[in-house]
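All protein chains but one are shown at their positions in the complex.
Chain nomenclature is as follows: A, B and C, assigned in order of appearance, with residue numbering initiated at 1 for each chain independently.
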Amino acid sequence: MKHGTVVGVLLFAFFPLYMMLNISFKSNAQYYSNSVGVTLPLHTENWGRAWQIVHEYLPNSLLVSISSTLLGVVGALCGAYFFARLRMPGARILWALLVILLMMPTISNLVPLFVLLKNLNLLNTLTALILVGAATMQALSIFILRDFVANIPNDLFEAAEIDGASHFQQFWNIVVPLSGPIAGTIAVNGFLQSWNEFMLGLVVIRDTDLWTVTIGLLRLDGEYLKEWGTLMAGYCISSIPVIILFVFTMRLFIRGMTEGAVKG
Amino acid sequence: MKGQNISLRQARYHLSIYLFLLPCALFIGMFAYYPAVNGIYHSFFQWNGGDVDRFHGAQSYSKLFLADTEFWLAFKNALILGIANIFKMAPSIVTAVCLHRVRNARLQFVYRVAFVVPMVIPILVTTYLWKAIYDPSNGALNTILQSTGLMKALVWISSSAAHLSENFDPLGFFSWLGALFRAGENPAWLGTPSLAMLALILRDFPWVGTFGVLVYLAVLQSIPRDIYEAAEVDGAGWLSKFRYIELPMILRQVRIMMILVIMGSINDAGLVMAMFGIEGGPGGVVQVPALFMYREAFQNQNLGYACAIGVVMFAVILICTKLNDWLVKPGD
Amino acid sequence: MRQDGPKVGTFFALCLLAALLLSGCNQEETVHKNPQDAIRDGWALISISDFDRAEIAFTQAATSSAPGSRDALLARYGLANAYQHRRPAPRSTDALKLYGEISHEDKGGEIGAWSALAVARINHVALYAVGREVPPGSPTGTSALPSAVELDVIRTQYQRVIDAFPGTLAAEEAAICIGNLLIEQIEPTRVAAGIKFLREWIALNAKSSYLNNAYRAIAVGCDLLKDYKGQLAALLKASECRIDTDADRSSEFYRIAYVADALAGEPDVARSFYQRLVDNYPTNMRVFLCKRALKRLPAPPTVLLIKEGAR
Partner (left out) sequence: MKPVESRPTGFWRRISERFNSQRNANGNGAPADDGQRRVNRIAVALVAGTFLWSLSHVLLRQRIDETAHPVLSLAHWQLEPGIRTGMETMARRYNAMRRSRGLPEVIFKQYPISEKAYGQWVTTQLIGGTAPDLIEMGIGLPAATWVNYRGRYFVPLTQEIMRPNPYNAGTPLENVPWKETFLDGLGNPISELQEYYDIGLSAFGQRIFFNQALLKKLTAKLASEGKIPAALDEPPGDLRAFLKLCDQIMELKDERGRNYMSLAGSKYQMGFMVKQIIDPLTMELLDKVDLNHSADASSEETFFAARMGRLKFSDPQVLRIAAIWKEIAKRFQPGWNGLDRNDAVQLFVRQQCLFFATGSWDASTLKVQAESSETPFPVGIAKFPVISPNDPEWGEFGWGPTYEKPATAFPFGIPSQSNNRELALDFLRFITTRENNQILNDEIEWIPVIKGAEPKPLLRAFQPTFEGMYRGWNLELGSRTKTFTDQIEPLMEIGEDDKGRSFTILDWAEHMDTEWVDAAARDFEKRDEDERDGLQTKNALAAVLRAKMLLAAPENRDFHTRHYFGYASVPLEANKNIALWQAWLRETAPAKKGAQP
């Protein structure tokens, strides 16, 4: 019964993945005639063509996603420590501001952001994507991390203070090691976010050799001749790095999810 | 639990902790708050983003409240979506519970791994997919309905609803239902005004959000086994276990998820745009506030006005979340 | 690695600082050798609406040129323009001040004349600004129009240009402005006055380059007064004394033909202009209508444009 439910749900969850993979081996003719089933011959050249387009953008995407994730996590951890460790004067207000940030609709902010980046001379640089990516991670990450840090038994910190550890030592020696898992969660979420982000990138990045994969794939998404196979192959390729990342951080990820989410 | 309160007097011993705020403060301040505040500021301006930047007080707001009925109608849609989305949280909970009750640790681990992987699929792909599924003539959905004979059932429901509506019709619900499915016709899920909203809601069946499942699961993990044993001794059944042990535990997460869901249904224009186009479906039946805002910002270059809309939407969300806090009390 | 926190903080502080510094130095300064070049650059910069650098260029030109020389005047005239046209926030007051000075220094001169005209023009256009708070009595909101009183003030300003700078292009343009200013008030007596003014002016300045503009204005006036014969005559005159003869005139021809055909009852004129359109612009979309009309003529059009319905 429970197995049934779980497996059933999983089937649905994997269906898109299957379709993505399946279509990526089809020619347009095959796609039009039979889009769901597996059709032979497999058009592996789709992948070749997709790779031709994606490979030059891959480093950009990786660079942006990884660095923004790292920066984001560091920032979020520090922030979480501040909010969780002690209730400093003003912390309450700052926290409120942070939560409010979660609720703000962001569509109309694009233009101010663009102008800001222009004044910072960050247009057409990957730095812009990295910084903004890291920034967008903050609110939710701190939201989750705070509860986690707050949940580290207080006597650890007290013990540390007795041994005369500064806040930085406490942070570095207690919070960082303990928060490995939850940090992993945040990291993977952030990574996914900045990996799939395209509107900002499209608007900010001008030179095609600085494009990220997601923008590059839009190029495959031509209006008049859609090469479904190549398009899907492109999407597959672009999700492979993420899957690899998952595979290796999976345990982190899942345990992290649990630890962090216990207190929401 | 929280860190202890620090009074101003004690604060000076801990000043260094403020340094921890620096990185995220810089990030958020620069790239999140500045644009947001800038937006609020400009909501009092007539602003096209460029060479027109004219202060005109609260005119945008008055116009929005007095003249723009369609904006408020968009909230009606958002409300429907929001409610639907809230119901759509149930499957995640059920799945989580089932997953949680899988005794075999290894198997459970495998399941959970399996749950994370599909997160990588880009939304664009799923949108293509669902458009294909909804295709009236070749789409999977209609094919299934026809082949399984479910279509007949639906048609029957429709017709009987139509009959009902003749003498009793709350909110025109039955007459709406009555018009949905007609014999010998493939329903055009995305094309028919009366069906569009339903199609939007049905999207992503079975509505199991990976993130949600994992979060609930996380909480459920922390239920000590002995409670279950005790419950079984009392002969508690499947349901009562859920009702008395599991539900109370995850109530708080449910609330958080609910908040996120509500925000999503008001703030997210992307989904509707991808499925129905910028005008929000035939007759604008599925247009949401965010769509309205998007149009003002990027089609009408009324950025000032768009900002005002943003502020109003924010206010609404704030109220919703407050209501939510107040309605759904945390479990612990 | 002990001092992790501050390191992180300072790191960001530094990189953002760097970014800010970078942003500071993205505008290179251009140094000009002689005033003429500076002035040219200045105008080029205005035309790409880079007003900061335009102001710099003109200021350089002003300082580097001999006081009282034509260059000096041109430079300051340019500067005033830069003030006037900058977006989003025009420095109108500075512009007005500077224009005023120029028009005083360059008595009777060309540049002085243009400056004087610019002053009137700025005040005139200001009356049509969006969201202008309007004096009581006139309709409110963005749909507000300047009142007759306000416009009369402007009119005297234009008149001053004509009196103080006789024989300059600017003076002629000022006259056209007066005509338009009267006609744009729609109110019949004003319109009539405008037409009268322009006709008299034309009589005196038969050689002016602004005849075309004058006749166009008259045409509109007559249209408002439903004097279609007059409108037709004016339109014909306007198209005769047109300076940019190489422009696309299909709509001009059509308008003449249509007015002659449907309103003024001059089938021959109509035919000739329909024909001209067909001959000169064979691929123009109006050809279809013209040919239909040509077939029909001299019979009047079946469906008259019901002007009465309009006004």
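Rule of thumb we're sticking to: a residue touches a chain if its C-beta (ideal position, glycine included) is under 8 Å from a C-beta of that chain, and two chains touch if they have at least 3 such contacts.
A quick note: this is a predicted structure, and the numbers were derived from the prediction, not measured.
Just so you know, the chain we are not showing touches A, B, C across the whole complex. Although one chain is not drawn, the whole complex shows that of B:Arg203, B:Arg252 or B:Arg295 it is B:Arg295 that touches it.
The chain omitted from view is touched by exactly one of B:Ala11, B:Leu180 or B:Ile227, namely B:Leu180.
Touch with the chain that is not drawn comes from one residue among B:Val97, B:Met151, B:Leu190 or B:Ile256, which is B:Leu190. Along subunit B, the points of touch with the absent chain fall at residues 46, 48-52, 67, 105-106, 108-109, 131, 134-138, 172, 175-176, 178-180, 185-194, 196-197, 221-222, 276-285, 295-296, 298-302. Panel shows subunit A; residues 27-30, 32-33, 58-60, 62-63, 66-67, 110-111, 114-115, 118, 123, 126, 153, 155-156, 159-160, 162-163, 165, 173-174, 176-178, 180, 198-199, 202-203, 206-209, 218-226, 241, 244-245, 248-252, 255, 258, 262 of it touch the chain omitted from the view.
Residues touching the missing chain, restricted to subunit C, are 36, 39-40, 43, 46-49, 74, 78, 81, 84-85, 87, 90, 110-111, 114, 118, 121, 124-125, 127-130, 139, 141-143, 145, 173, 176-177, 180, 183-186, 209-210, 212-213, 216-217, 220, 243-244, 246-248, 250-251, 254-255, 258-259, 281-289, 291, 303-306, 309-311 (touch as defined at the top).
Keep in mind that, in the parts below, only the chains that are shown with their structure count from here on.
Per-chain Cα centroids separate subunit A from subunit C by 53 Å.
Mean C-alpha position of subunit A lies 19 Å from that of subunit B. Shared contact sites, meaning residues of subunit B that touch two or more other chains, fall at 16, 19-20, 22-23, 26-27, 30.
Of all residues in subunit A, those touching 2 or more other chains are 74-75, 78, 166-168, 171, listed in ascending order. Chain contact summary for the complex, subunit B toward subunit A: residues 1-8, 11, 14, 16-28, 30-36, 38-39, 42, 49, 91, 94-95, 97-99, 101-102, 109, 111-126, 129, 132, 140, 205-206, 208, 210, 214-215, 217-219, 221-222, 252-253, 256, 263, 266-267, 269, 290, 293-294, 297, 303, 306-307, 309-310, 313-314, 317-318, 321. Against subunit B, in their complex, subunit A makes its touches with residues 1-3, 5-6, 8-10, 12-17, 19-20, 35-36, 71-72, 74-76, 78-79, 81-82, 84-89, 94, 97-98, 100-113, 115-116, 131-132, 134-136, 138-139, 142, 150-151, 154, 166-168, 171, 192, 196, 214, 221, 232, 235, 238-239, 242-243, 246, 250, 253-254, 257-262, 264. Put simply, subunit B touches subunit C in their complex at residues 16, 19-20, 22-23, 26-27, 30, 46, 50-54, 56.
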